[in-house]
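One protein chain omitted, others in place.
Chain nomenclature is as follows: A, B and C, assigned in order of appearance, with residue numbering initiated at 1 for each chain independently.
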Amino acid sequence: MTDLPHSPEQPVVAAKVSRWKMFLASDIFWSYRRSPVTILASIIALILVLMAVFAPLLAPYDPFNPATLNLMDGMTAPNTESYTGKYFAFGSDNQGRDVLSSIMYGSRVSLFVGFAATMFAMVMGVGLGLVAGYFGGLWDAFIMRVADVQLSFPAILIALLIFGVARGVIPANQQEGAAIWVLIFAIGLANWAQFARTVRGATMVERQKDYVAAARILGVNPFLILLRHVLPNVLGPVLVIGTIGLALAIIEEATLSYLGVGVPPTQPSLGTLIRIGQQFLFSGEWWILLFPAITLILLALSVNLLGDWLRDALNPKLR
Amino acid sequence: MTEPVLSVKNLIVDFPFHNTNFRAVNDISFDIMPGEVVGVVGESGAGKSMTGSAVIGLIERPGRITSGEILLKGQRIDNLPEADRAKLRGKRIGMVFQDPLTSLNPLYTIGRQLIETIRTHLPLSEEQARQRAIDLLTEAGIPKAADRIDAYPHQFSGGMRQRVVIALAIAAGPELIIADEPTSALDVSVQAQIIKVLKELCSNHGAAVMLITHDMGVIAQTADRMVVMHQGKIVETGTVGDIIRRPREPYTVKLINSIPTIASDRSGAPASAPANDDGAFVQIKGLVRDFELGGGSFTKVFKSKTEIFRAVSDVSFSIQKGKTYGLVGESGSGKSTCAKMIVGLIRPTEGKILVDGHDVWAGGAGERERRKRVQMIFQDPYASLNPRWRVADIIAEPMRTLGIATNKGEVEGRVADLLNKVRLDPSVMRKFPHEFSGGQRQRIAIARALSSQPEFIVCDEPTSALDVSVQAQVLDLMRALQDEFGLTYLLISHNLAVVRQMSSAVGVLHNGVLVESGPTDDIFDNPQADYTRMLLDAVPDISKVA
Amino acid sequence: MLAFVVRRLLQSVIVMLVVAFIAFLVFRYVGDPVTSMLGQDSTIADHEELRERLGLNQPFYIQFYHFVTNALQGQFGISYRLQQPVAKLIMERLPATIELALASATIALVGGVVMGIYTALRPRAFTSGVIMTASLIGVSLPTFLIGIGLIYVFAVELKVLPSFGRGTVTDIGWWRTGLLTESGLRSLILPAITLSLFQLTLIMRLVRAEMLEVLRTDYIRFARARGLSTRAINFGHALRNTMVPVITITGLQLGSVIAFAIITETVFQWPGVGSLFVNSVQVVDVPVMAAYLVFVALVFVVINLFVDILYFIVDPRLRDGVRSGK
């Protein structure tokens, strides 16, 4: 590494850090360009996200507005005429909802839950991770023990319990409005530990660096140091976990709805759609399960692939 | 005449990166005769290590040999299939890396690693191999080799590990040893021994040595002939004596001149300082620092007693205003700990630190004084600048934090001013650290230090991460600034030459104890403490060239 | 070392207490056991009376206290749903879950490590790319769907594997194993795969990442420079160093396998503690739920301890209390 030429005064590919930093800058884009899989993944992800965001504009029907549904349209096969003479590209489900539209709106819910939950987990995890890693000592011990306990239970279990509590604490008549937020809280709380662990590690490394010392010499407030100096330098790995976490959160949401807790059935998420469709696996209405399932796979897969690529691209050693 | 062990002909190594092709080694040729020690010298990026890798055939992707030939004992090897090349490694060409701490597999005993290597190349039984391993270790100067052979790497000191590494390299009796900066990671005192071991072992086993280093001193002491490289090209080749005494090429001249020499320096040393008096600007009185060994907070909770390690014990010295005090010591001598205590990063267990009469650890007031007056320059210019910040912000942080300048325009002005002071173009303030070379970064670090208008700057190994030529420039800059602002320096360094050049008074630190302190020339010319004497003898110096 | 183990155990106890406490905090909200216990032929009076008898009217910390004091004597009460001692129920179900967990853990470990090494040694090979991508599908689908899918293909369509249950079992003492009969082993395949997919992907990626890191270290370069064979380098030196960090994460993962089994066991009607838990949640069988959660915590703690000890064995630096590189 130490061995690329430079006359000391020309700011070209100078020495160690500067060289791979430059790499990084250009290489993220470069490694992206030369990885067709990643390109494909990002395109798919983009399409799905746009589809979800603009569902109200794109979707042929509004499956979330019960008043527009006619039960008699239920179970219509793709591209056959329904009871009320409608045509559904992907068929309709047992409530007469257009599966295509449901997928669009469903991804909207799933993505929202996924993003929000991951954000929540990220903020919490990063925050605690920074504190644990920077201040160490009992702070560290305590936070990491909690993280251990947390990790000893699968996200699903935790989410289940939290959901139960919320059910009890929130007055019955407000629960439906709250449901989605409870879900976000539950999934988020179930996933913060990974972030905390990673950030803690990275922080412990950064804390030793001289630029932190330089700030400490000036007596800069520790939290300011964490925020302005350390945080920006530990965000790389966080980003990676974030992407993977997003996919994970979406799957977890699906699993939760399989266990009977989750978003209200009148506003099905991708996961709820799959849970519903799964009942029709043997009964011939394959489209109710197939299309949402494919969408979920595509979504999770593409997000994961992006996360992968990001991980490798951000890690100069892995090239 | 005899056939050279190694002869490199018109070697070219390219690194095709996605957008550019970068030529690491550019059409070089040289020979190494049997039993000869050839030094390859050059600054970082000169392509010397790459040459070594090319010879042993371990160039990392995407680098590759574009053209040229490498012959071992007249047989061409650069075009051999990987399998056959692998056979050469260790068997006929051995290699020693720079950092002994990372060169050994931490999970296996050194014995296992030796025996494995030996048996890969020589038809020996487990026992025979073990015996040979023990012999090698003994040869390499490992005491009680027979007992220690089953120890793990982490149970050896750096110097010892490097001995093991050399033993490993020589294990199968290769004809050529490539030593890539074998001593740069070690303390001077150890350095000398390692060089000795390397030389002895190689001559015993009749192996030629290709010694790659940036340190002219090492070459001067060790090598028969030397090859000077610069930007991938060979600048000059010849016997060590010739080149050092009568360098022909301008680059070589520049290189040699920029090397600080421990011999009493030309730049007219500052008048030796008067003995420790209380009027001094900086006074360190009976500084002590203890560390508790081992154990996280939980161990603390669960086991009552923790062994105490005294890193700094009763260190006292003082610095006159505008002068430089050099603190010399090897790694682990506690010099950095002193620095940290003085700038307020670590609280002293005992002792006082007075800067301009203010005790910097005396509560809020003291701290405020310290922040105003004391600043620090760090060793590694790559770690001391926040990579995510723009130069402007980095330099501005101190003045912002201390409220010296707040409004945007003023700050910008001052930053530009400081950049000029450190001989950098103000336009660079929009850039990020990674866009600069090591030397430039150190200048930025200095600018930051000056930004709070301190009177006293602690410089912890300010140049040890830099090439000699750059080092010279940085040292000049520091001198100039000292004169301009009447700064007081505490210069911490393991490089005696640098210290001698820069400082008016010197202290020698050994295992946390200040073994000797006084005016520079006194200490260098007639040292009292044995340790100091040992240090001075150990320093490889081109003036000592055979 | 001993001090370390003791400390660990102490922590474990705390962990489990915390878990149990949280559990009780939560239970009051997951539903009302009484309504599920009394059929529709019951009066409000009956409900009150039963609630009183079960001590459900006491504040949760009292209930918690009773739970702990009883638990300390190995008393976990009797299941509301099945009216049998909880300890007995869990012991009966334990073998099934453990066998399933071990099976899938083995699949995950072996598959994960092998594929991880492969993809690390051939980072640019096409096959590696395929493996990397394919492995993601495992984590891109909810477990229940994967399970149903496998059943549909292998049981319904191909009729090659059983669709549910554990097949014929044989008793070895109190341990009821399905590993000794052919039908037992065949019934193990689908659930084990379903359960392992997630972990497999995870371990594989971890191994790959770590291996790539290790392959770039000095001592590997030095090993090359000494002319050691590629095999010796990759599997002798690189792999072992890779394993050090892998062990921790893997340990944690295996811990969660047992808990993850909840879904898999439900889908495959696997008679383990997981399905027991799900059935208990349906009717708010508090004693079982509490015991289960504590049990999971225990498993995790034990595995963690085991992992740390393994750590000591693998990494000499730790034996001498030197901070490990990772």
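Here is the rule we use: contacts are C-beta pairs under 8 Å (C-beta built on N, C-alpha and C of every residue); 3 or more make two chains touch, one makes a residue touch a chain.
The rule is short, and it goes like this: contacts and distances are computed from a predicted model.
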Which choice in "Peptide ABC transporter substrate-binding protein", "Formate dehydrogenase iron-sulfur subunit", "Sarcosine oxidase subunit gamma" or "NADH-quinone oxidoreductase subunit M" gives the name that UniProt lists for the one chain left out?
"Peptide ABC transporter substrate-binding protein"
Across the complex, visible chains touched by the hidden chain are A, C
Among C:Ala71, C:Leu188, C:Ile258 or C:Leu276, contact with the omitted chain is made only by C:Leu276
Residue among A:Leu71, A:Ala89 or A:Val123 that touches the chain left out of view:
A:Leu71
For chain A, the residues touching the chain missing from this view:
65-67, 69-72, 74-75, 94-96, 167, 171-173, 175-177, 260-261, 264-266, 278-285
Listed in rising order, the chain C residues that touch the chain left out are 30-33, 35-48, 50, 53-55, 75, 77-78, 80-85, 89, 92, 148, 151-152, 155-156, 159, 162-166, 266-269, 271, 275-276, 278-279, 281-284
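Here is the rule we use: only the chains that are shown with their structure count from here on.
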Using the touch rule from the top, work out which pair, B-C or A-C, shares more C-beta pairs.
A-C
What is the chain whose Cα centre is as far as it gets from that of chain C?
B
Would you mind pulling out the distance in Å between where the CA atoms of chain B average out and where those of chain C do?
49
Quick check: how many Å separate the C-alpha centres of chain A and chain C?
23
Which residues belonging to chain B are in contact with no fewer than two other chains?
298
Would you pull the chain B residues touching chain A in the complex into a rising list?
15, 18-19, 22, 24, 43-50, 230-232, 296-298, 340, 343-345, 367, 371, 374-376, 378-380, 382-388, 394, 397-398, 401-402, 428, 431-440, 448, 452, 466-467, 469-470, 473
Residues of chain A touching chain B in their complex?
2-11, 13-18, 21-22, 26-27, 30, 34, 136-138, 140-141, 209-211, 213-220, 229, 232-233
Which positions of chain C touch chain B when the two form their complex?
3, 6-7, 11, 217-219, 221-230, 232, 236-237, 240-241, 244, 314-317, 320-322, 325
